[in-house]
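Would you mind keeping the following structure in view while I ask a few things?
All protein chains but one are shown in place.
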Amino acid sequence: MNQVSSIPPELVIPSGAEPLLTVEHLTMRFGGLIAIDDVSFAAGKGEITAIIGPNGAGKTTLFNCITGFYTPTVGRLTLRARGETFLLERMDGFRIAQKAHVARTFQNIRLFSEMSVLENLIVAQHNELMKASGYTVTGLFGLGGYRKKEREATDLASYWLDKVGLTRLADINAGNLPYGAQRRLEIARAMCIRPTILCLDEPAAGLNPTESHELNKLLNYIKEEHDIGLLLIEHDMSVVMEISDHVIVLDYGVKISDGTPLYVRSDPNVIRAYLGEEETEELPPEIVEDISKDYDPDSIDSDKGGV
Amino acid sequence: MNENNNRLRGIDITALLKESAIAALVALGLTIVMLGLRTVDTTTGLGITTRWPLVVLAVVSVFVGRLLFALRREWKAAGRPVQRDLKKAEHRAAIIVQRFSTIGGPIFIAFALALPLLPFADRYVVDVATYVLIYVMLGWGLNIVVGLAGLLDLGYVAFYAVGAYSYALFAFYFDLSFWVCLPLAGLCAAGFGVLLGFPVLRLRGDYLAIVTLGFGEIIRVILLNWYSFTNGPDGISGIPRPTFFGLELKRTAAEGEQTFHQFFNLDYSTMHRLIFLYYLILILALFTNFFTLRIRKMPIGRAWEALREDEIACRSLGINPTNTKLTAFALGAMFAGFAGSFFATRQAFISPESFTFIESAVILAIVVLGGMGSQVGVAIAAVLLIGGTELFRGLEEYRMLAFGGLMVAIMVWRPRGLLAHREPTIKLHSGKAPPEEVIKAVTQGGMK
Partner (left out) sequence: MEYFIQQLINGVTLGSIYGLIAIGYTMVYGIIGMINFAHGDIFMIGAFLSLIAFLVLGIVGITWIPLALLVVLLVSMLIASIYGWTVERLAYRPLRGSFRLAPLISAIGMSIFLQNYVQLLQGARVRPIPPVISGGFTFLEGGVFSITISYLQIVIMLLTIVLMTGFALLISRTSLGRAQRGCEQDRTMSALLGINVDRTISLTFVMGAALAAVAGMLFVLYYGVIDFYIGFLAGIKAFTAAVLGGIGSLPGAMLGGLLIGLIETFWSAYFSIEYKDVAAFAILVLVLIFRPTGLLGKPEIEKV
């Protein structure tokens, strides 16, 4: 209990779950632009942590720091999983996936489109298969149990294909799949690296309501059956409110709220960020005048097609 | 003018004529100086001759060609939508290519194995076939780098040169035999590949192209200028021939040794050596082919193809991009090294002349034309491009012109090459691809 009291307030996980990923004082600068400014939070094991915020709030940048595509300017990223501790900010991009098993999906889907659906999932198990093939040397001659390992890899792949409903399409090119199926395949591929944490960048973008609902079920299934943490960037508030256990709100690179979905929804900071402040008072009077002069509801209505 | 006069089945003839006239005008601009005026050497320096008829010919043919092209396009557009037909034709083409790839390979190999025994196989045929097979092997080697890993290597000939020179120099300085030098030459070339690849493979794709191009030139310049070591532009001659399990293919053997024809009780014939060289390169080429087919199904091969498709996704899956590219680069270089040492032993003479950028371009054209990643396609392209130009020797000066034009045309028409059909390296459902209605059902439902 006294351990809990020693945790700084910004790292508290509302449900009291064990922390999986701890982000401390993360700052990311691009030249003069500060994309993320001193953000700290913790994501719990076995929980879905949603990161929300208006466009340009720094959500994807945060993901890129966690998954090693950017090296943070300042800050510490600690991942504790499977009895090991990884300092992610010190690791090379691909090693974060290789060693710490941090998996991710992309906002604009990135599949190997000229390779088959199954191959996409086999490539995800590259490092294990490389070892089994004796770094290609013994594998070339069919020695060293590579075949057995490849069969196991195929089994894992078909397990996930089944979960995302793509078993029948396993042998067609990933690029020929419809949009929603590509999104699901990307999640399946990420799961094939046996992740400790799965980072999803707007997985519901562009899905229709049925697909979106199925996605929620899939994410809940992953959370419950596989005991990993999920980090989720999402715009769709209904998805966030429905499935997440913990919500972090970013605005202009700063964390403005952190708590349960219910808490965040009623946090005045969040409402202000999304709906905007009453700003007219701060504007110079002549601009206020201009705005009120130009505003004519009828003209806007009749002009709808042009917007 | 009445508008109806200018329209034929809904086609605006005036617009087409205008379009063709513009094309003809452009052609006039392109040709009036370059084709119309030719610089010639005269006794007092350069002079000029004119070739106006050719310019007129060029302009008129562009006009007519553009007009026909536009007419065809308009007719198609005026008729029923062609989209469906195209899709169907493409699908049919894919099936043909697929069938061809599966049965074409064995037929090709069987023919290659039997070639020297066929009645028409005289000296010339076997010699040309050997020459073609060198390019088949180089094409297959480069295919690993360009076709599988998607790394555009414009200096492939440098590794070929390293292989050739390392055999020549090992034989010259250390008196090593071909069979010892062959693996050494491969290793040397692979070593150069690692040396060059390590710093530059981190770079973006198009930078890699230009750096490898530069590397190819550096190697050539060094070979040309390091006279004391490589004999410079004079080249190295008297490179030893390979032996058949220790038997020399000569008229007379050295003291205390036997020659090939003595051992097998044959009459001496120079054809023996030619046929031996032919089978040697055939085995080397087939080795390259089987190696590639096999490694495609290894994790490293799949990672190459994945890198070609999307490097960022690969990194997110924990694949080390630099090392993976480096292996492709080094293995590709190794096969060029093998081919190079074969080239040296076949010619018995090498000089930097044989390793210009044009060679790299020809090998690249073979890979591109055949279909990047397609083994059968590369072999066919090598036969067409190298064997074809061998047939039309008189048209030597048009050869590279046609190469260049062909590369552009193929890219515009089929960016992935002529026979670019890819079979998955592993299948969940053995046998045929899923029936079309399944694909259709899934592809149409929930399409965004």
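The first chain written gets the first letter, and so on, giving A and B; residue counts start at 1 in each chain.
Please note the rule applied: contacts are C-beta pairs under 8 Å (C-beta built on N, C-alpha and C of every residue); 3 or more make two chains touch, one makes a residue touch a chain.
As the structure is a computational prediction, the values presented were derived from the model and not from experiment.
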#### Entry: Touch with the omitted chain, as defined above, among B:Ile218, B:Leu266, B:Ile283 or B:Ala348
B:Ile218
### Query
Which of these touches the unseen chain: B:Ile109, B:Val128, B:Ile210 or B:Leu286?
B:Ile210
#### Entry: Touching the absent chain when the full complex is considered, from B:Val146, B:Leu182 or B:Leu274
B:Val146
#### Entry: Touching residue (missing chain; options B:Ile13, B:Leu35 or B:Leu293)
B:Leu35
## Note on the structure
Note that subunit B touches the chain not displayed via residues 26, 29-30, 32-35, 37-41, 45-48, 146, 150, 152, 154, 199-200, 203, 205-207, 209-211, 213-215, 217-218, 221-222, 224-225, 312, 357-358, 361, 364-365, 368, 372, 397-398, 400-401, 403-408, 411-412, 415-416
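Heads up, the rule we're going with is that only the chains that are shown with their structure count from here on.
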### Query
Which subunit B residues qualify as touching subunit A in the complex?
291, 294-295, 298-300, 302-303, 305-306, 308-310, 312-321, 327, 422, 424-429, 433-434, 438-439, 442-448
### Residue numbers on subunit A that touch subunit B, as the complex places them
67-69, 93-99, 101, 103-104, 106, 110-116, 118-119, 122-124, 126-127, 129-130, 133, 135-136, 139-140, 150, 154, 157-158, 161, 167-172, 176-181, 189-190, 193, 206, 208, 210-211
